[in-house]
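Here the complex is missing one protein chain, while the rest keep their positions.
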Amino acid sequence: MMKVAIFGASGYTGQELTRILLGHPEVKLVAVTSRRFAGQPVTEVFPSLHGLTSLKYQNATPAKISNICDIVFLALPHGVSMKIAPEFIGAGKKVIDLSADYRLRDLKTYETWYGKHSSAKFIKDAVYGIPELYRQKIKKTKFIANPGCYPTSIILGLAPALKKKLIDVSTIIADSASGVSGAGREPQTGSLFCEVDGGFKAYKVGKHRHLPEIEQELNALAGKKFAISFTPHLLPVKRGILSTIYATLKKNISLSELHSLYSSFYAEEKFVRICPAGIYPNISSVCGSNYCDIGLAVDLRTKKVIIITAIDNLIKGAAGQAVQNMNIICGFKEDAGLQAAPLYP
Amino acid sequence: MMKVAIFGASGYTGQELTRILLGHPEVKLVAVTSRRFAGQPVTEVFPSLHGLTSLKYQNATPAKISNICDIVFLALPHGVSMKIAPEFIGAGKKVIDLSADYRLRDLKTYETWYGKHSSAKFIKDAVYGIPELYRQKIKKTKFIANPGCYPTSIILGLAPALKKKLIDVSTIIADSASGVSGAGREPQTGSLFCEVDGGFKAYKVGKHRHLPEIEQELNALAGKKFAISFTPHLLPVKRGILSTIYATLKKNISLSELHSLYSSFYAEEKFVRICPAGIYPNISSVCGSNYCDIGLAVDLRTKKVIIITAIDNLIKGAAGQAVQNMNIICGFKEDAGLQAAPLYP
Amino acid sequence: MMKVAIFGASGYTGQELTRILLGHPEVKLVAVTSRRFAGQPVTEVFPSLHGLTSLKYQNATPAKISNICDIVFLALPHGVSMKIAPEFIGAGKKVIDLSADYRLRDLKTYETWYGKHSSAKFIKDAVYGIPELYRQKIKKTKFIANPGCYPTSIILGLAPALKKKLIDVSTIIADSASGVSGAGREPQTGSLFCEVDGGFKAYKVGKHRHLPEIEQELNALAGKKFAISFTPHLLPVKRGILSTIYATLKKNISLSELHSLYSSFYAEEKFVRICPAGIYPNISSVCGSNYCDIGLAVDLRTKKVIIITAIDNLIKGAAGQAVQNMNIICGFKEDAGLQAAPLYP
Partner (left out) sequence: MMKVAIFGASGYTGQELTRILLGHPEVKLVAVTSRRFAGQPVTEVFPSLHGLTSLKYQNATPAKISNICDIVFLALPHGVSMKIAPEFIGAGKKVIDLSADYRLRDLKTYETWYGKHSSAKFIKDAVYGIPELYRQKIKKTKFIANPGCYPTSIILGLAPALKKKLIDVSTIIADSASGVSGAGREPQTGSLFCEVDGGFKAYKVGKHRHLPEIEQELNALAGKKFAISFTPHLLPVKRGILSTIYATLKKNISLSELHSLYSSFYAEEKFVRICPAGIYPNISSVCGSNYCDIGLAVDLRTKKVIIITAIDNLIKGAAGQAVQNMNIICGFKEDAGLQAAPLYP
């Protein structure tokens, strides 16, 4: 059994990693860290895990954790990961970083959106971890920059259209909506039940930090440079991201052709499901699973394609994809620990 | 006191009309009809109204209701209103129809989207009732085609931009999300709590029946013919519509210029509130009120304007706007019965 | 117009008072205070009130506020009110305190449950403000201890049964559930959307601070001393308290007798509605209103009466009842500013 640790395990993503790794057949979770809850049993902070683990949160140094694990997941805020990752990399450990710190290959772009980087020399070593697009690279690396939640939902939705050059890239609009767990577990007014329930709003219009990450990857897929319009919204649900993506078609295509093209593109991918033509995805149909569901529409009146994707932001958008990356790196079955069917209703 | 009646009063829109009219200072609600609940007290079907009315639902003919009222609201499904309205029109009553039956001025368009019309000759007499745009016409009519909920949210959002010719009309995308009350109170699987809660999905992509209505009004505002892309979504909330509207700017404009322009356009309008620059509306901030809140963003990277509007679909999107129209027609204060502040949280 | 101020106006109760008082026909809201939001317009903190007020939150001394108002509402945490109230009392102002600081007539009980009291000498002057039970006393006072939310729901439910000596007081169990707004607007993990949505739990079983207040009032109504069992629960809703109250009958009574007895007891009370026999209240049917709905059941198998009450915790359970008290003190119509029908759905 491989020994794994989670650095920063008491947020929602950390908890989700904990839950998935405790049920994973090939690894043993040996340590979880948290400054806020140091000394407390995991099950005191997350009673849902009662009976499943006796681990306590530690306030340990990277060096100490590095000594006892083969693989580490960093579920830390950006700006913190960059200080922790180097120790593990230096020790030759497999590192899966769920923060934004090593996702942007251009340092200047990183520093424009996030601030000063303290370990920029490692950026070039990180592989951007969307298995469906970069599996071969992932197999060969020990260092994963695990994608953001919004980017995952948008990149998987657009990849086939971009690779097949179906759309005018200057017209792309991504209108996304996320559940509240994406904002983390830190107490803040905007995440209170009374502020969120019954509400729906856009935020950071055209200014969300996931924008450069999305554009980096879309540009790479298209082989050229362009900007997109991206508007995130806050949904009154716990989990899920739905992205409704609009683009103008370069030439007409029927829905059935488009559907075939997407189905072929992802034919070998267990975790991408193309909805039947005329059916659109629902975040509640992927909740609790590592699936990305994709629905398609063609609007010939306006010559637009509409691509709609749904993921569970904590799973395919974070912890699940991280485990999928670990599975590939370690040569496990790619769906090990990730076989849960969506929990519906 | 004017005497008013509601034909088809036991759905959510009918209930909302009932609630508003019971609190209206200038009218007396004299009759409510419902086939399904005929004979039952209103308060048995809606215990929230206990103590506020002793009316019972009647299964009465239009002729009977027409005899006892000055004004009638038709809160009926499309296809039914067209059979009921003529009786009231013939009797010289003021008629406010909340169905789609008299909204589309082009009969052929109506019949393409909704089916055969049985009283098409009255279409030309109906005034499309958005007071902020058509107040003068409304003052002179006795017959209102009360706008749809999605159309209200989109038309109010785009009117200034279209009138001022700021945008390339061929690029308009309206991405909207509605609360479940928009689907009515008839039992159906798709409106069950377990199907909706925790979910979010698009539906009828590019095919919603509100599309021709939206385009009719946007074309009129722009003075030319064009199509838009419209995608409705279902939100896990009871009330509210948020529309996020995208369009390419014809030339650059700063956010502050845009904000001034919108503020001027709606300067005299009590029920339209322009959010401060940088602030976006939330459906929970208009819930229970007749307001339409509008937020604005300019994305110079993609040369797009993003206009975001929020309404309560049952009030400004239906019953409230209907009462606002009645107030204008009858010469009441325009906000009579509509002064409730939003209920937050 | 009377001039009113709200001390501590930026929490949920303070906001609710602001909303109600802005729409009140007999008073003018002249000042609102908040340390956290000092200097900010109310509408920046609560965009729902946009267009309804230009007030800013002040960080003002009681002396300063006292100078400019006739009536003050204290929407402060316990322990803070006791330091602020004396200034207003000394200046001869009408004071309506929404904290717990002057509700418990026995100082020792107060200090056991809440800690040291710094202005205990005023306790004897405060009238416990449930208008349905203490209207005559309220008329003559200038100082109201406004009841807690759980106590209001339980006391109104039990008053007729206790006054008529129907039940064995040693058997009373109050099982209550509250919406999250009862926990206030301070950021805390337990009030986050993700912690609350989809959940339901009991808390502070037999130990909630409202317990001595409930027992004080129930004992007074029964004319003897006894303890009750009280278990609060947290509901995944924004507003509302439902209390399901159990007690053993001293002798058999039919449901229709019980119903008559309750109906008579509250016959003159606009804000108490007795549900028809066989119908039980729902918090969503009082949401946004000052009503307390009461439903009744008799279980002859176990010789128990079950009394179920529903209120909106922010209105009848706090701000609405406070305004009702103000109306009585000032000789306004008792329902002035409180006429809103429940917002359903």
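Chains: A, B and C, in written order; residue numbering restarts at 1 for each.
One rule holds for everything that comes next: a contact is a pair of C-beta atoms (placed from the backbone, for glycine too) under 8 Å apart; a residue touches a chain by one contact, two chains touch by 3 or more.
Computed from a predicted structure; not experimentally measured.
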* Asked: Among the chains included here, which ones are touched by the excluded chain in the whole complex?
  -> A, B, C
* **From A:52, A:91, A:255 or A:277, residue that would touch the chain that is not displayed** => A:52
* Structure fact -> Where C:101, C:195 or C:213 are the choices, the one touching the absent chain is C:195
* Structure fact -> Out of C:40, C:59 or C:302, the sole contact with the unshown chain comes from C:302
* Among A:81, A:99 or A:282, which residue is in contact with the omitted chain in the full complex? -> A:282
* For the chain that got dropped from the picture, name the residues of chain A it touches. => 12, 15, 19, 22-23, 44, 46-52, 181, 198, 238-239, 270, 273, 275-276, 279, 281-282, 284-289, 291, 293, 339-345
* Structure fact -> For chain C, residues touching the missing partner are 170-171, 173, 175, 177, 194-195, 197-203, 205-206, 227-229, 231, 233, 235-240, 242, 244, 246, 280-285, 287, 295, 297, 299, 301-302, 304, 306, 308, 310, 345
* Of the residues in chain B, which ones touch the absent chain? -> 12, 180-181, 185, 187-189, 191-198, 236-238
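In this section, only the chains that are shown with their structure count from here on.
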* What is the identifier of the chain with the smallest separation between its Cα mean and the overall Cα mean? -> B
* To do: Indicate the whole-number Å distance between the mean C-alpha point of chain A and the mean C-alpha point of chain C.
  => 45
* Structure fact -> Taking each chain's mean CA coordinate, chain A and chain B are separated, in whole Å, by 39
* To do: Pull out every residue in chain B that's touching 2 or more other chains.
  => 198, 238-239, 281-282, 284-285, 287, 345
